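Scroll down for the structure; my scribbles are underneath it.
Removed: one protein chain of the complex. Kept in place: all other protein chains.
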Amino acid sequence: MQVKRNALAGSGSSAEPRIVAALTTTAARAACCFVVRNVPLTTADGAHSAALHVIRSVEPYDIPTVAWIAAVTATLSAVGVNVRHPPQERVRVSFKDATAAPSAKRGATSPRKETDLPVNRTEFLKTGLGTAAGLGLAGAGWDWARAAETPIGNYPAGTEGSSVFVGLLCDLTGSYSADGEDLRKGYLLALDDLNNGTGVMAKIASLAGKKGLLGKKVEYKVADTETKPDPAVQHATEFITQNKAIMFCGGVSSAEVIAMAKLGQQQKVIYMTGASGSNDTTGKDCQRYCFRSQLDAYMVAASLGPHLVKAYGKNRKAIYLTPDYSYGHSLANSMKAETEKLGWKTVADVVAPFPTSDYSSYLTNIANSDADVFINIEFGNDGIASTKQAAQFGIMKKMQLVIPNISTYLPDGLGPEIMQGVYGTQDWYWRLQDRYPLSKIFVQDFVGRWKIRPRWTAHIAYAQTAIWADAVTRAGTFNPVNVIKTLEEGKPTNLMLGPVHYRAGDHQQVRPCPVLLGKKPSAMEGKDDFFDVVDVVPGERVMQPLEDTSCKLPAYS
Amino acid sequence: MSLLEVDAVNTYYGDSHILFDVSMRVEEGEVVALLGRNGSGKTTTMMTVMGILTPRSGEVRFAGHTISGRQPYEIAGLGVQLVPDTRRIVKTITVQENLELAAFSAKSPWSLARIYETFPRLEQRKSFMGRSLSGGEQQMLAIARALIRDARVLLLDEPFEGLAPIIVRDLLETTKKLASEGRTILIVEQNVRAALLLAHRTYVLSKGHVVLEATPADLEARPDVMHRYLGV
Partner (left out) sequence: MHLIEAQALNGLALGAVLSLVALGLTIVFGLLGFVNFAHGALFMVGAYAGWVVYSQTENFFLAMVAALVVTFIVGLVIERVLIRMYYRRPPEDQILVTYGLAIILVEIVRAIFTGVTRQMPTPAWAAGTVQLAGIFYPQYRLVLIVIAAVTLAILYVVLFRTRIGLIVRAGIDDALIVNILGVNVNRTFLLVFALGAAIAGFSGIVDAPLLAVNPDMGTDLLVQSFVVVVIGGVGSFFGAILGGLIAGEIISLTTAFAADYSSVALYAAMALVLIVRPQGLLGVEGRA
């Protein structure tokens, strides 16, 4: 290696390539490091985890910022300014031990001028906190009466300014990124409606004619959970500690949701779930500070099961493909229990790690079983890849495909040829606008803002935000204990699926459950008209008995 | 004007200064030996001429062109050819492919037949992988690669090092023949006797400084210098 690098160096003396090199290096480092906002890279040991940290920390949807910072730093370094910070504050991504040759071996004849672009985390924090403090003081509406209450979580600290903060955790990258993006759009619409007193928010009795929440503007930030629990909890923690979030919400996988719910309970900050279909979310992992609106696995199975038996008959043999985490097992088990109760047999439950991209080994086993119904529990991109590959294996020629929980963009990724005749459920589907007037308004407003129709994760985002806002208004305080107690009263909020409320014992929402059937391609009116709504099952009928949920809600404080 | 001129060159490895104002010249058809103890900077000089290292100051000129600061392939294109001390035979290709690789960019390459005539041993080994060659064969191939390019100046860095005496004798013959055909050669050699046998002129390097320029005869007449700078 030693001289190889020299050779490549060619002439080190000419100024032009060095400036270009400085430019590009700094641009690249800027892109990789400078946008690292809150992650201490110092903890990184070894190339792999360092790189993961770098990747994890770059906020997507922020290309303009990246480009801007890159341009500025590149210009600075091109004119010879070294952006330096005290060494102890420098974020080092250290690959040295593993890969670097001793410096002599690099052997450029002129010494390498290193342009360091460290990320000074404390500096960021200081500026941020300083600004926050400044703003807080400026808008000081100090309420002595409230200050007398016992502080809990971020209350009252997070409510002392003219605005409150809500943290939005969305799966913008990773296996559930399409769902996460829809979720994000839903939150943004909800919060804008809340702040402007418009849309479905304005139709909620307690919020009608008001802007903001208890007279305060609701600020928010979006963070990417990468479809993984660790980054989700990490970002949520930052929202709670740095932004003094009064509520946080989001997540598309049950693994993330359960982890964030624990955090909410610990920190005494209300957490409204995003998409989460596992029974555990409001079962063994239920939390006082967490509320879930999506149908749990039990409700999916109880709503769907009778339709399956009606359509396909009593003596069927089902085989399952299940992602190996809370949601997968929960839904597979609920489906097994329900269908077996109705007379079906379970041939096998084929469990695949989450995420997986090549399902051939699992599908070979499924294709060669004697099952006649293929129940695919996989979700998101995994759901698309597995179903696509199952079609290639000819499984759908032998078996009837059922997708109990159809992720938002799955039909788009698979196409109507595969989706036709497939039974499943979704939390919400835009065709429900024919039944529910507020769904119609929601669809209209969403299309007005985002130019596409909402999917069901956007519905969850909007509905969860609205119910929380309703409860805060009715409680007349941001104090989480009062808000939780208001939510537990069970007084329904009228929303896109009509009146819905949470069951006090486990915080599962009691709500209508839509059962869908894939349309024939020829019957589709437009590109996203994938389903007929064959039934909307009243929630009360399909709730798991509370005593079976193994939920024990922890204390309020 | 000399064919090859090294003019007040200062070369560094990173921050360590290795060559101090080194100047030397090689005339067309001349064989010049570069002598000096271990670590005196002989290889560094050769690499500076070849463009592998770039001097921080000073200049290297070849046939009137300034070549310092150019890339090795450009310098090779002008007819300067280093035969490195480590030989650098490409291990993963065959002997013949090593030769073909060298011939690709040469203006008037020798034919393979002519090379095999000069080094019959290589013909026998032509389809062997580079990594399977013995030290002597590697050295032959390294020199052959320079010859097939019909280089005007050969920079031979310790061509006889680590080889069995019988092979050294062969190679010495070959080199002598090349010299007698009028090829210009700059040679670095630990084996001072061998070098003095070949060279028309010598330079002695010590700690990166040229301390002496002399004919072989002058040098042999000065045992003090031989001892002090060359350890002989």
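Note that the chains are named A and B in the order they appear, and that numbering of residues resets to 1 at the start of each chain.
One rule holds for everything that comes next: a residue touches a chain if its C-beta (ideal position, glycine included) is under 8 Å from a C-beta of that chain, and two chains touch if they have at least 3 such contacts.
Owing to the predicted nature of the structure, the values given are computational and were not obtained by experimental measurement.
When you scan B:105, B:180 or B:215 for touch with the missing chain, the hit is B:105. Checked against the full complex, the candidates A:275, A:295 or A:414 give a single residue touching the omitted chain, namely A:414. From the options A:186, A:231 or A:355, the residue with contact to the unseen chain in the full assembly is A:355.
Interface note: of A:385, A:401 or A:515, the residue touching the hidden chain in the full complex is A:385.
Of the listed positions B:17, B:65, B:91 or B:177, the one in contact with the omitted chain in the full complex is B:91.
Although one chain is not displayed, subunit B still touches it through residues 50, 52, 71-73, 76-77, 81-82, 84, 88, 90-93, 97-98, 100-102, 104-106, 130-131, 145, 149.
Touching residues on subunit A toward the chain that is not drawn are 1-9, 12, 17, 20-21, 24-25, 28-29, 31-33, 47, 51, 54-55, 58, 60-61, 63, 66, 93-96, 99-101, 106, 108, 112, 172-175, 177-178, 180-181, 324, 351-353, 355, 357-358, 360-362, 364-365, 367-368, 381-382, 384-385, 388-389, 391-394, 397, 409-410, 412-415.
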